[in-house]
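In this view, the complex is presented without one of its protein chains, the others remaining in place.
Chain nomenclature is as follows: A and B, assigned in order of appearance, with residue numbering initiated at 1 for each chain independently.
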Amino acid sequence: MLVAAVRRRAWWILLGVVLFAAAAFLPFVTTPFYVRVGQLVLLSSALGLAWTLLGGFAGYWSFGNSAFIGLGAFAAGIFEVELMKGQPWLGFALGLLLGAAISGLAASVVAWPILRLRGIYFAVAMLGISQVLAELNNNIDIFKGSMGLVLPRLSAFGLRPEALYFYLLLIATILITILAFAIQHSRIGAGLMAIREDEDTARMLGVPTERYKVTMFIASAALTGALGVIYAHSLGYITTSSVYRTEFSLNMIVYNLLGGIGTLIGPFLGSAIMVILTQVVLGRLLSIHMFVTGALLVLLVLVAPKGITGLVRALRQRWSAR
Amino acid sequence: MSEPILRLDHVTKRFRGLVATNDVSFEVPEGSICSLIGPNGAGKSTIFNLVTGYLPVSEGSIHFQGRRIEGTPTTDLARAGIARCFQIAKPFPELSVHDNVRIGALFGRDGARDIGAVTRDAMALAGLTERAQTPASELTVGYLRRLELARAIAARPILLLADEPCAGLNATETEDVIDILRDVRARGVTVLLVEHDMQAVMRVSDRIFVIDAGRKIAEGPPEAVANDPHVIAAYLGTDEE
Partner (left out) sequence: MLALQTIADGLVLGGLYALSAVGFSLIFGVMGVVNLSHGALVMVGAYLAWFFWHALGLDPLVTIPVVMLCLGAFGYVYQRGLIQLAVDRSSHVASMLVTFGVALMLRNTLVLVFSPDLRSITPSYSGHPLLLGGIVIDPVRLAALGASLVLLGALALILNRSRMGRVIRATAQQELAARLCGVNAHHVYGLTFAVAAAFAGAAGAILGIVLPFSPPDEGLWTMNAFVVVTLGGVGSPQGALLGGLLLGVMATGTSQLIGPAFPNAMMFAVLVAMLLIRPSGLLGNAFAGSR
């Protein structure tokens, strides 16, 4: 099944490989500012992909995935600071696993009850959970959320920090893309699609809906947690408000919506456009940043409710119909 | 006689005060086409909901291939070989006909090797081959019925529950659906049918169960049921559509 899918999309995959390879040269040809923009595009794309495993494939829109960024970041951060002094890379590697594990574990604890909720209720419950975790992180002293944590510095091959994190994020993004592709084109991917379309009917057809939803929820959380660990290191110093950001949760949705929900290029398109627009084009207009983002969001839903990919598809259909 | 595919024993279903299924018992023999008939609101779809595990039974027992199945999750029953077509067609609207049917083939009863072949075969049986790439949301009622059937057939069921597959169809379309059901039976699938089109029911059924207000009021081969005074009084007499 997967082999057939790979063969069918050979051209797209080739394009992806070329683009990723080209991206690897970015730190050599641009200024640190653009490398940081690149970092942000990669991070947003990867977060968007992790979100879409459940949100795009199965139609369960989480409004609280930033909780997993925060959990991953602080789990790894505390672990590395307390137990891994003097071994930054080993600490980072173990921290990555720990961040993913803790996020996945947290997801598996709430998965069963919360995935019984549908639509807006699931979205809101996730928002609530992320707020609870953020408040607890901020107000319970052992988590150091309000004081903040300084993470061990990583360095390798004499790379500048922004280049180093650019590469770490590039690797993470590539891995998540491959994983998402494999899921999308396997049996579970078809099952998730059925759940998104009509969950009751899916159940009648023998799709193990509960198992699939829980699996994807945990996978999505674990990947988001791992990305949170990388993000935390790229910041160097983390507090509750820098990693438990509701804004992240919403961005994941907005980028997917803009690109085209349920697709794999969607998050890439959406992140690239929004990040470049907000960081580069509007970078100097900080005072109306939020206004423009809001206005774009409104326009987006009204003009292209199915995202850019949906718009392209509609245009192509109109074209071929003529 | 061998073990029936499906057996209901004194099954009762209550919704708060309403008794939608009242002490119903019947057996569906292997390889047959049986029909459940009865006026609107008699409780036919409810029986389907109970058999597929979509709703829990209040009392009584249901056996499928000799195994008790009340309380078994819907998903597991589907995988054990119970497929269902809904009274109100429920396609996956954004997916093409082919992808709809393929999901039936991918899941459903275990053991399919070649998903592509099973999908094509089910579409061919239901006469959907030319529409394979049409999005389900653009199908007419007639084709939606076929899609429901094709998706269920692709699941390679042992027992097919078809809830009013001819509702809203004209005479030729009804004829087509009846032919499809016969083909399905010819492949060894047992069919339990709910249908209001009496002519169709009489022609296709081996055995008919008549339900009225949740109770089974008659049972037998088509001729016997058609002449049963209870049935004429309770059903045919009052439901002159």
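Keep this in mind: contacts are C-beta pairs under 8 Å (C-beta built on N, C-alpha and C of every residue); 3 or more make two chains touch, one makes a residue touch a chain.
Note that the coordinates shown come from a computational prediction; the quantities given were computed from them, not determined experimentally.
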Among the chains presented, those that the missing one touches: A
Which of A:186, A:246 or A:279 contacts the chain that the document leaves out: A:246
Given A:131, A:186 or A:279, the one touching the chain that is not displayed: A:131
Selected from A:4, A:17, A:90 or A:301 as touching the chain missing from the view: A:301
Touch criterion as defined above, residue of A:26, A:46 or A:123 at the omitted chain: A:123
Missing-partner contacts on chain A, residue numbers: 61, 113-114, 116-117, 119-121, 123-125, 128-129, 131-132, 135-136, 138-139, 246, 250, 253-254, 257, 287-291, 293-298, 300-302, 305-306
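The working rule: only the chains that are shown with their structure count from here on.
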Approximate Å spacing (C-alpha centroids) for the pair chain A, chain B: 43
Chain A-touching residues of chain B, taken from the complex the two chains share: 52, 54, 73-75, 78-79, 83-84, 86, 90, 92-95, 99, 102-104, 106-109, 115, 151, 155
Chain B-facing residues of chain A, complex: 1, 187, 190-191, 193-194, 197-198, 200-210
